[in-house]
Each structure stands twice: as C-alpha cells, then as structure tokens.
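Removed: one protein chain of the complex. Kept in place: all other protein chains.
Just so it is clear, A and B label the chains in written order, and each chain counts residues from 1 on its own.
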Amino acid sequence: MERSQRFWGWIFIMPLTLGLTVWVAFPLGISLVASTWRWDMISRPRFVGLGNFIRMFTADPLFLQAVVVTMKYTLLNVPLQLVIAFCLALLLSSRVKGIGVYRTLFYVPSLIPVVVSAAMWLWLFDQSFGLFNVILEQVGLPPQQWIFSSEQVIPSLVFMSLWTVGNVVVIFLAGLQGIPRQLREAVSIDGGNAWHEFRHVIIPFMSPVIFYNLVIGLINSLQTFTQPYIMTHGGPSNASLTYLLEIYQQGFQFNKMGYACAMAWLFIIVTILMSAVLFKSSGRWVYYEGEKK
Amino acid sequence: MRSPRLTAFQALVTAVLVLLSAMFLLPFLWQLRSSVMTVSEIFISPPPMFPRVPQWKNYLDVFSIMPFGTYYFNSLFIVLVNIVGALFANTVIAYGLARLRFRGRKLMFSLSIATLMMPTSITLIPTFIEWHFFHGINTFLPLTVPAFFGNALFIFMLVQFFKSVPPDFDEAAFIDGATYPQILAQIIVPITRPALAVVAIFTFLGSWNDYLGPLLYLNERRLYTLALGLQSMLSQYTSDWHLLMAAATLVTAPLIVLFFLAQKSFVEGLTMGGIKA
Partner (left out) sequence: MFPGPTQCGKPMDKEERMKKLAVFAAAMLIGLVLAASCYAASPVKITYIYWGSPAEDVAIQKALKDFEAAHPGITAEPMYLAVTGTGTEYNAKMKAMAASDTLPDLGYFRPEEFDNYAKNGFFLDLTQLANRDGMIKDYLPTTWLSNGGKIYGAYTAAECQVLYYNKNVLADAGVPAPPADYTKGWTWSQFVTYLKKITVDRNGKHPGDQGFDVKKVLQWGIRYELWTFMLYPTVWGNGGAFFSKDGTQVLLDKPETIEAIQRLSDLMNKDQVMPPTSSTTSMAAAQTQLQTGQIGFYVSGQWELLDFGKKGFPYGVGALPIHKTPAQIYLSGANVIFSSTKHPEEAWQLQKWMMTPDATLGLYSEGLWMPTKASWYTSPTDLAKWISNAVHPESFKGAVVDSMKVAQLEPRLVNNAEIITTYVTPALDAVWTGKVSAKEALTKAAAQIRASGLLQGAYN
C-alpha cells in the first residue's frame, strides 16, 4: 500500500509539479535575480546587489506608505468579510421559498467586470451628484467625501469590496451544505437549541472552510490592486497606495523593475511567514472529519 | 424532502434577505436601467428608476461599434477550455495531496500555497518571454493551457473538502479492489460535487473577466475577448455610458444565468458522510 501510494501520489500531482517548474520557478527565478538589478526591461540591467532592499527601507517614502495602507486595508477587510459572509451563508442556507434567487442576487456583484463596477462606484461616491450622498441627504445625514478624502478612502474601498463578498459566501454555503443533517438534528433531539447547534456542530464542521477563507481572504486583501488602481490611482495623496499598486507603479511607471522585484520578494517572504503561522495554529482549531489521527 | 412551511422565523429571514439583496443589487440595477437610457438620462440626480423611453437599440448599437459577437465566441471558447482543464487538474492534484501519503506531499502542498503569494506584476514579463519561446503569442494558448496545471486556490479548497470526507468509503472500496483513480472518480467526486461546482464557477468568472491576459497576449482583433471589448469603450475620450452599460449587461448576463443554474447543485449534491442508515 505504501509503494502504491507513493507511485500514485506523484502521478496525481504531476500537473502541479510540471506547472510549478514551468510557470513558477522560471519567472520567479528571473524576478529573484532581477531584484538585485537596476533594470527598466528594455536596456541592459545593472547589478546593484542589495541596493534595492536598502533603498526600500531608507530612501523610499512610498514604501512605508504602501505598507501602512495595505495593513489598514487588510485589518479592516478580512474580519468584516469573514463575519458578514458567514452570516449571509447561514441566512442563505435556510429553507425559504426562492432561496435560489436570493443566492444568485447576492452573488451578482462579484460577476460584474471590475471595469464597469469601478465606473459605477465612482458615480455612487461622487460628492455632489452621487447616489450615496443623495441618500444620506434624504435621511438627514451629512454628505461624505468617500474616496475623495485621504481619511475615508480606505473604508470606502473596503465597503466597495464587501459588496463582492459573494465569493466567500459561496464557499461557506458549499461547506454548510455538507454538514450531515443527522448531526444537526441530533442536537435538537438531545435538547440543545440553535446556539448549541451553532457552537458544537456548525463551527467545528465549518472550521476547514473558515480556515480556507481566512487564509485566502488575508492573501487577497494584502494583494489588493485593481480597485485602487482603477478608481483612485493610489490617491488622494497616496492614501490608497496599496503594496501591489506600488510594485506595479515602480515597475511599469517608474521603470524600476529591479526594485519592484525586490519589493515583491519581500512581500512573498512576509506572506509565507504569515501563512505558515496560520497553518501551524490551524492544528489546534481546525477539525477534519476525514483525517486519520 | 419536507416542503418548507412558512414559519415566523422563515418570514423574518425572507424579510432580511429581501432588504439585503436590494442593497446588494442596487449598483447592478443602476447598470441595468442605465443600459436602456440615453446618456443624459443616466446622470440625472436624483436618479430616475426607469427611462422615459427604453432605448433597446443600445444593445444593437454595441454590436455595430465593435465585433461583439466575435468577442463573445472567443470568450466562451477560452472559458470552456479553462473549465475542463481546471476541473481535471485540480481534482486530480487535490486528491493526491489530500488522500495519498507519500514523502514530499507536505512540501508540494506548501509550494502550491506559496504561489498564491506571488504578485503577478513581476512575473508578467518573464512569463511572456516563455510564451514567446513556445510560440504562444497571439494565440489562445497562454490563456488556456495554464488551467491544466492546477490553481493553488482551487487545490487548497479541494484539499480542505476532500479531507472532510470520512475515509471509511475509501477503505471499503479499496478492500473491494478499487484502484486510486477509481476511488477518486466514483467516490470522492460525487460526494464533493458542490466544491467542484464552485471550482467551475470561479474558473468561468476568472477567465470571462480576465483583462490583462488577453491584452498582453492577443494582437489581432479577431481573437479579442469581451473584457477587451469593454475596456476599449472606456477610453479617455468617450462617455458613451449607455453603450457601456448595455455591453456590461451583455457580459454579465451569462454569468448570472450560469450561477443561478449552478447553485442548485449545492443543494442537490449528496450530503457528505450520509451513511445510509
């Protein structure tokens, strides 16, 4: 059995091994080398050793800004996303008429191409004529500056990203569907109420899914790029300059591809460390029904 | 299946759902109603819900200002190939990582997860050069072939789902003499269909709306996809919002229909661990 598992194991993951070699190792390898270069991609690169990394921490005002902005965004976005998505998934797994329609409705925002939703949200956020301020005015609240203010731009972007929480909801939903009904019924037979069911059946069973959404949500939030890129170009006053946006800017606008690669590698290392910590901790609170102990 | 009775709880849930979905739907409704308006009507404040005269011809106009039909066909083709590749590759890989024990398994899994942390901006150019070497520029290859090598996001997700399936089935089948591929195909896959449906949907979505890939690799208009078509309408010099909204609706409509059809499989999929009493 041991031999056969090893054989089949490697066969099964062959697409992964190949893919990692061709599509990951090679480009990453180049970018690692490039992180020691001064390179604008069209002229000959110049070797600068650790110069890029040193510059990051000493001579680049935008680097620190990008880190702070990204942390702010992530710390706000991830918990909100998880909680809201989970609650929505619970709601959407109830047996109510037309639940299929509701599920689709909640997912629709995630389907709209970013290019279009950006245009829409720009209009929604418009300070004089946008829908949000019009609504606020109707209910007697003061109009907000939204993405046009350096203080409000991050919360506004988080708000906008919560609108596409359907992605996370869908995965929670799939997980909820898989909880054996007998177990849920067993709780009520034993005299427990909804809270007990929640705490002792749903959460443990959902823990792998929660873990997945936590890790993915964290990684995605740290990599936020498209929205600030399209909507605010990192402004106002670089208040929405996320880390990935800064990498892109350095590489493709300032023609400092080597520096961008250096920034990217720092990011990769930090994210790997963060995920490693999460994975280690998962041993304690994530429960796998199908794992042989 | 019990038919749902309308309890007070369910009525409350419905009310909340309706309210929330209205909020979620708002921007999309704005897109829909703008798609049949004239440009000046779109930005009137406070915004009217319905156009004075529905401009259905906006939809026709979209086809006349660009080869939208071609874009549709190209996008569909690319997406379908991607789904086939993703379903095949990710299932197979995740099964190997979740169920089989072999040295190096943990390492491969970690490497796979690590790729999620790769900002793509820096691998754009090297990957492009690779494809140039493989003669893939100006073809659909760079937009379809990668799906057949797995996607860390889906591998991770499927591993989580596969691990939740009790191993009793596997063992029973193994004793009966089934091989690993058979166990995968006949036992694991049916049980985890909801998760596979999610993979299919996300693959569709990612591929359908992908803009940077087609931009980089495609040079001839006859190969362009819907994402490029939409983007070309957003140039600095035009504000043909009504056409943009119509085009956007044409682009999102199939996704909505697909999702509505697919979400049923979450419900109708066999529940896991249902050892028939």
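The working rule: a residue touches a chain if its C-beta (ideal position, glycine included) is under 8 Å from a C-beta of that chain, and two chains touch if they have at least 3 such contacts.
Everything numeric here is computed off the predicted structure, so don't read it as measured data.
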Which candidate, A:Phe7, A:Phe57, A:Phe129 or A:Trp285, sits in contact with the chain we can't see? A:Phe129
Where A:Ala25, A:Met41 or A:Ala276 are the choices, the one touching the absent chain is A:Met41
Among the options B:Ile65, B:Leu111, B:Leu141 or B:Ile256, which residue touches the chain absent from this view? B:Ile65
Residues in chain B touching the chain absent from view: 39-40, 42-45, 65-66, 121, 124-125, 128-129, 132, 137, 211-212, 215-216, 219-221, 224, 228-229, 231-241
Touch rule applied to chain A and the missing chain gives residues 40-43, 61-62, 119, 122-123, 126-129, 137, 142-143, 145, 147-150, 230-238, 248-249, 252-256
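By definition in this document, only the chains that are shown with their structure count from here on.
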I'd like the Å distance between the centres of chain A and chain B, where a centre is the mean of that chain's Cα atoms. 16
Contact set on chain A toward chain B in their complex: 2, 4-6, 8-13, 15-20, 22-24, 26-28, 30-31, 34, 41, 88, 91-92, 94-97, 100-117, 119-121, 123-124, 129, 131, 134, 163, 167, 170-171, 173-175, 177-182, 205, 208-209, 211-212, 215-216, 219, 223, 225, 244, 247-248, 251-252, 257, 260-261, 264, 267-268, 271-272, 275, 288-292
Residue ranges of chain B in contact with chain A within the complex: 4, 6, 10, 13-14, 16-17, 20-21, 24-28, 30-31, 43, 45-47, 89, 92-93, 95-98, 100-105, 108, 111-119, 121-123, 125-127, 130, 146, 148-150, 153, 155-157, 160-167, 180-181, 194-195, 197-198, 201-202, 205, 209, 211, 227, 230-231, 234, 241, 244-245, 248, 251-252, 255-256, 259-260, 263-264, 266-267, 269, 271-274, 277
